[in-house]
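One structure below.
Excluded from the complex is one protein chain; the other protein chains are retained at their positions.
Up next, subunit A:
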Amino acid sequence: MTDYNFAYLDEQTKRMIRRAILKGLAVPGYQVPFASREMPMPYGWGTGGVQVSAAILVPEDRFKVIDQGSDDTTNAVSIRKFFEATAGVATTTHTTEATVIQTRHRIPETALTEGQILVYQVPIPEPLRFLEPREAETRKMHALEEYGLMHVKLYEDIARHGHIATAYAYPVLVQGRYVMDPSPIPKFDNPRLESAAIQLFGAGREQRIYALPPHTRVVSLDFEDHPFEASKADHACGLCGAGDTYLDEVITDDRGSRLFACSDTDYCEARRAAGHAGAMAAPYAETQA
């Protein structure tokens, strides 16, 4: 592939993005502005994540893309193909083999290790956006650590629903300093934000990059009498039988039958290959035929 520079972006752009990433890593949770480029895909499809991935990829990397936990949805397939074509890097669907994982809306179930990098696609990086629409004001609030408003949102949740109903993009406090939007991951994944891997967040349209270095303290906001709870559907996976994973609810017919299955397809497959089977699973060998 000679028509493109390695990983699509030119070297100066990658350098600019790397500087933003380094600054983000130095100030965990702080949103670093960067000069986001036009990418050959629409905003909302992961332009921020793609730019971050492009800036950090090296030819030896093994790249994995997940979209809502799955390796085989349109978004995941097209971004994986994009980097296969423009960077020529090896790709994989196995979490443990990947060195760079770009994700949308999930953190893999398998614990990440040192040396791995998780890249998030972020639609709206500003956790205070819907409470305080003025960008100048929210920046000031971050600078002065005025985060009372974040709790107003949680208060409203409890007042209206009796419990904190925010189920995704659940705000977290990073290293006791910055309140951060962890991108629209389910709050079930929030405890896994404290990870051994480097986590990078890219928002293309909003032109912001932020980061969590390994083992950063990440606390989900809550009230003393309404503590944070990493909730999930109260079922076991119908395919692999796992009881501790985040589940997708799949409607299987028009008579109310449904299947709960791991949203992390790689994790689910690995379990089934290892002989685990859920209540609704066909024998594993049959599915491989």
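The criterion applied here is as follows: contacts are C-beta pairs under 8 Å (C-beta built on N, C-alpha and C of every residue); 3 or more make two chains touch, one makes a residue touch a chain; residues count from 1.
What we mean here is this: contacts and distances are computed from a predicted model.
Choose one: "Sugar ABC transporter permease", "Phosphonate C-P lyase system protein PhnK", "Sulfurtransferase" or "Chemotaxis protein CheC". The correct choice is the protein name in UniProt for the chain not shown.
"Phosphonate C-P lyase system protein PhnK"
Please identify which residue in A:Glu38, A:Glu60, A:Asp225 or A:Asp244 touches the non-displayed chain.
From the options A:Glu38, A:Glu60, A:Asp225 or A:Asp244, the contact with the absent chain belongs to A:Asp225.
Check the options A:Asp10, A:Glu146 or A:Glu194 and report the residue that touches the missing chain.
If we include the chain that is not displayed, A:Glu146 is the one touching it.
Using the document's contact rule, name the residues of subunit A that touch the chain not shown here.
131, 144, 146, 148-149, 151-152, 155-156, 158-160, 223-226
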